[in-house]
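I have a structure here, written as structure tokens, and I will follow up with some questions on it.
Only one protein chain is missing; all other protein chains are in place.
The first chain written gets the first letter, and so on, giving A and B; residue counts start at 1 in each chain.
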Amino acid sequence: MEAINRSRQIIFEKIRRATLTGGINDGLSQQPLVGTKSEANETSYNRFTESLKMAGAEIAVLNICDIDTYISEKFPGAIDLRNKNIWEDYKGLQPSELANRAECVVISGKIGVAENGAIWVDDTCFPERLLPFIAGKLILLIGEDKIVSDMHEAYAAISGTLSGYGVFISGPSKTADIEQSLVYGAHGAISLDVVIMKG
Amino acid sequence: MKPAGKFKIGLFIPCYIDQFYPQVGIATLELLRKLDQDVHYPLKQTCCGQPLANSGAEDDAKEVYKNFVRNFSEFDYVVTPSGSCAYHVKEHYDILEQSEDVVKVRRCTYELCEFIADVLKVDDLKINYPHRVGVHQSCHGLRGLKLGNPSELISASYSKVISLLEKADGIELIKLDREDECCGFGGTFSIFEPAVSARMGRDRVDDHLRNNAEVITATDMSCLMHMEGIIKRNNKNIKVVHIAEILNSNSL
Partner (left out) sequence: MTSHSERAAAFLKDPDRVSWHDETLWIVRKKRDRAAASVKEWENLREKASKLKEYVLSDLAGLLTEFERNATLNGAVVHWAADADEFNRVVLEIIKSKNARNIVKSKSMLTEECGLNHFLQDHGVDIVDTDLGERIIQFRNEPPSHIVLPAIHLKKEDIGELFHLKLGTDRGATDPQYLTRAARVHLREKFLNAHVALTGVNFAIAENGTVVVCTNEGNADMGVHSAPVQIHCMGIEKIIPKMEHLAVFTRLLARNATGQPVTTYTSHYRTPKENGELHIIIVDNGRTERLASIDYRDALKCIRCGACMNTCPVYRRSGGHSYGFTIPGPIGTILAPHSVPGKILYKDLPAASSLCMSCSNVCPVKIGIHEQIYKLRQELIRKGYGSFVKRAILKISGFVFAKPVLYDISGKMVRIALKIVPRFLIYSRVNTWGLERELPAVPTQSFKEWYRQNGSN
């Protein structure tokens, strides 16, 4: 530990010296503010659905009252994590147990981003962080009113509320590492269904 | 269309044009005179120093830079049929002490097309050039002097070179698959990296052939010299013509 603390000291000392002698512009001492507002002609809703399609997601648009029926019919046996009463069943499970049990998982997302189809989920949406990744089929629900225009708006909403872990998910897991051919399901979800909730 | 003024111009002819392609220098001189300019060619000029500096010998190039400034400081403008040399003077003469002469020469040095478009403000040269032409956008002119918008920048589309050419009678400007890929000349790059350089050149020539160009033109004879070398070695049916020669084929 002592050696590491010594390295810490050395690094900070070298940074200090570099900053003094390296001609780094002092005029930069004010943190620049980010004021970029994205420009778009289309509505956020349209951009969101277009982006999701591009990212390889399936989309359904439903009234809130129809959602339970839709899920139970289309994804029988899915683990619906909107119901927090079942969370205890999954807490603390080993990864292999989760892998066996969680083939299809439903999660309620918090923010949808129009410009890229990403949906924000965090520790408050699931009992185990591995669940959105271990599931072969992932279903994310997002309220129509939770769609923001761009990442600037998304991070403005997240900044103060970031929990222990959070992730933007945009489409199913992908790879193109073999000759640039796009394949879904490299490791995580092979498919992503997004349900946009109206009303 | 009348030029915006009559200027005293120092004509800079790059060393490889002087030695190997005198017709390009002649075309440039004739064109500028047709445009009613007072053109002089200082006889003690040699080179802009770029071949040295791009190889890392900026220090040895300083005396060459000074010779350039000595030869050209008396003129309203320095005009040259080379985007690369003009860019070098503007960009890399910063290592000289910035005397009044140096500052003036750096500011007033122009590539030929840019000079015609921006200073003389002539946009139609009454050219008759009934050929299928591919414009190779030399990198230093395109990205250095901003003679056009490079394909990788997200900005409005323009090209000072193509604007001059597209008004020509009979010309057919062909569209290339890659509008502004480097030809692979790169000065001493062509000597130190011969395999990559030649492959880049072949690919560039092939793009023109695939799209049925008869002529490859450019603001820089160096790119064209490299591509000509490849065309001749591979017996391809296409020729290179410097932009000055096309612009000078006019009826002004």
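As a working rule, a residue touches a chain if its C-beta (ideal position, glycine included) is under 8 Å from a C-beta of that chain, and two chains touch if they have at least 3 such contacts.
Values in this document were obtained by computation on a predicted structure and should not be read as measured data.
Only one of the listed residues, B:Arg106, B:His136, B:His226 or B:His242, touches the absent chain: B:His226.
Note on the undisplayed chain: of the listed residues B:Asn54, B:Ser73, B:Ser163 or B:Ser249, the one touching it is B:Asn54.
Interface residues of chain A facing the missing partner chain: 3-5, 7-8, 10-12, 14-19, 21-26, 28-29, 31-32, 34, 36-40, 51, 54-55, 91-92, 95-96, 99, 113, 115-118, 128-130, 132-134, 150-152, 154-156, 158-159, 162-181, 183, 185-189.
What chain B contributes to its contact with the hidden chain is residues 13, 15-26, 29, 33, 38-41, 43-47, 49, 51-61, 63-64, 66-67, 92, 139-140, 143-144, 150-155, 178, 181-182, 184-203, 225-226, 228-230, 232-233.
What we mean here is this: only the chains that are shown with their structure count from here on.
Taking the mean of the C-alpha atoms as each chain's centre, chain A and chain B sit 50 Å apart.
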